[in-house]
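A single protein chain has been omitted; all remaining protein chains appear in their positions.
As written, the chain order gives the labels A and B, with residue 1 at the start of each chain.
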Amino acid sequence: MSISSPKQPPTNSPDTDAEVLEGNPVDLGVKRWRVRFPKALRTPLGFVGAVILAIWLIVAIFAPLIAPFNPLAQDFTRLAPPGGENLLGTDTLGRDVLSRLVVSARTTLPAAIFVVICSSVLGSVLGAIAGYFGRAVDEVIMRIADLVFAFPTIILAMVIAAALGPGLKNAIIAILLVSWPSYARVTRSLVMTARNSEYVVAGRLLGFSAGKSLLREISPNVLSPVVVLATLDVGSAILTMAGLSFLSLGVVPPTPDWGAMISEGVSQFASWWIAFFPGLCILTIVMAFNFIGDSLRDSLDPHTAQEVGETTS
Amino acid sequence: MSMISIRDLSLSVTTGKDEKHILRNVSFDLEAGKITGVAGASGSGKTQTGLAIMGLSPAGAQLSGSIDFDGTELVGMPAKVHNRLRGVQLSMVFQDPASAFHPMLTVGDQITDHLRHHKKVSKKEALERAVNILERTRVPHPEEAIGKYPHQFSGGQLQRIAFASAIICDPKVLIADEPTTALDVTVQAGILRLLRELCDDLKLAVLLVTHDFGVLSSVADTIVVMQNGVVVETGDREPVITAPKHEYTRSLIESLPGAEVSR
Partner (left out) sequence: MTTTTTTEDIPRESAAPLLELDNVSCEYKLNGGGRFRAVSNVSLQLGHSEVLGLVGESGCGKSTLAKLICGLEKTAGGTITFESHPVKPLGLGRRPKNLLGVQMVFQNPYASLNPRRRIRDQLTDALALDPEHTWTVESLLEAVDLPVDAADRFSHSFSGGQRQRIAIARALAAGPKVLVGDEPIASLDAFLQARIARMMRDLAIDSGASMIFISHDLSVVREIADRVAVMEAGNIVEVGSTEQIWNDPQHPYTKKLLAAIPKVDGKGIIPG
């Protein structure tokens, strides 16, 4: 934003600005959301993340056009090294690694994004209810969340996925079940703080019901941290999914999947390319989401945001 | 001779393309044994003037002009040299006593920290000194007080402790930034009396920053009125309050509840 604000130590000194006796509002000329959202991606890392993500999305959308060969066809020499006809080599069954990588972006990316959207919605709704109503409701929801927290994420996801049987759908359910509590916890604490703030109390005095107060007054103030958390979480969802596939609990062969490919490559130590390239794919995409998440956080964080928004003299 | 002589002090901060002038050609003096009150609305630059003397201007701020402290130039002084003055020769008391102290350390530790750092005295000596100083600032039961934590004191007592901390190294200059704003009116009088005493007895040059003309009328010797980073009026207490020359000063005083002004 355009206002220059020196970093002066936060004093409690009451009023800002020289409006004392005349009183024209300080014109910033800009609106919060409109400016900050694209700006968030204008930081160097945020930009890099956005570019990487855009490339991956294009790859996922146009996978059939980009993939040079049929990812399932076992047409080639087995374990051919990168270079030559198969740019990234072939796997143990003579399938083209590049084609498999490209096509598996189509399963992994949408699945990860879907899982994160579902778990963030589920988690934040439960967290908001717990935080707003408190008492017994809070106890029940948060104790269940604690139960999930008590196990390492991947192990619990494994147990659930194993119980449900392998398959992409079950892997998604498993990840959903283990990842909602972190959203619930964050949302709960945000709602608890917001609930007691004066603007929410003022709304209650105007006769808002609990639902209206949550939706109108509280949710706009809780949304941005949850969005940031969700962005950062896409990366870990991809990792967990890859982990499940690695353990043959995720995507069922022969459907191509990065995690499953790594798992396959582990036993073929000499043929490093089988595991290396899917690993690289996971690395880039997790990094991309982390970069985006970080720069979103920096620009939406109430502390940095306030520094920009406030017009301290 | 003035203890501190500020001449044409300007301060600007550049963020992005904008350059914001916080102080423009501010000039006034602080005399030893006198309280100079700086009045103005928030945003008038009164706090920044105090911080500039302390060498605590915001990062990236450009200072120009001169602050002469007893023959030493403070503007452009290297941070290391300024650090050696701050807390020893130049000290400060803030508005909110509740947030001026570390909540997990005892009062005794906190008010002697800078004494031990700068003057290299032993802990035992420092604590003895602390007891004396707390007595001086009228904190009840100083021997017990040095072992207590900030939350065990009321706001008024904490402010007395803050004054003790400020004067423990025998400073020459004391900057008090709204020292009574966060306090109840009945406590305020006691703090103002303490400030007056310390100033008279220790020959401190005091800069009292406040937006309250009631406070200035009680203790200030000279008054500087600031508006938007500019000094609009300087003068002795009584003439400034009873017969303000500048339109802005007049409007500030007239905006106070009529009851306070005795006409």
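By our rule, a contact is a pair of C-beta atoms (placed from the backbone, for glycine too) under 8 Å apart; a residue touches a chain by one contact, two chains touch by 3 or more.
What you see is a predicted model, and the numbers here were worked out from it, not measured in a lab.
K.L.:
Taking the full complex into account, find the residue in A:A73, A:I117 or A:A210 that is in contact with the omitted chain.
P.N.:
A:A210
K.L.:
Would you mind spotting which of B:V38, B:L74 or B:V240 touches the chain that isn't drawn?
P.N.:
B:V240
K.L.:
For the full complex, which residue in B:L56, B:M77, B:V121 or B:A189 touches the chain that was left out?
P.N.:
B:A189
K.L.:
Which residues does chain A use to touch the chain missing from this display?
P.N.:
12, 14-17, 19-21, 23-28, 31-32, 132-133, 197-210, 216-217, 220-221, 306, 309-311
K.L.:
Could you list which residues of chain B touch the chain missing from the display?
P.N.:
Counting over the whole complex, chain B touches the hidden chain at residues 41-42, 155, 184-190, 192-193, 196, 211-215, 217-221, 237-242, 252-253, 255-262.
One rule holds for everything that comes next: only the chains that are shown with their structure count from here on.
K.L.:
Between chain A and chain B, what is the separation of their C-alpha centroids in Å?
P.N.:
Computed value for the inter-centroid distance: 48 Å.
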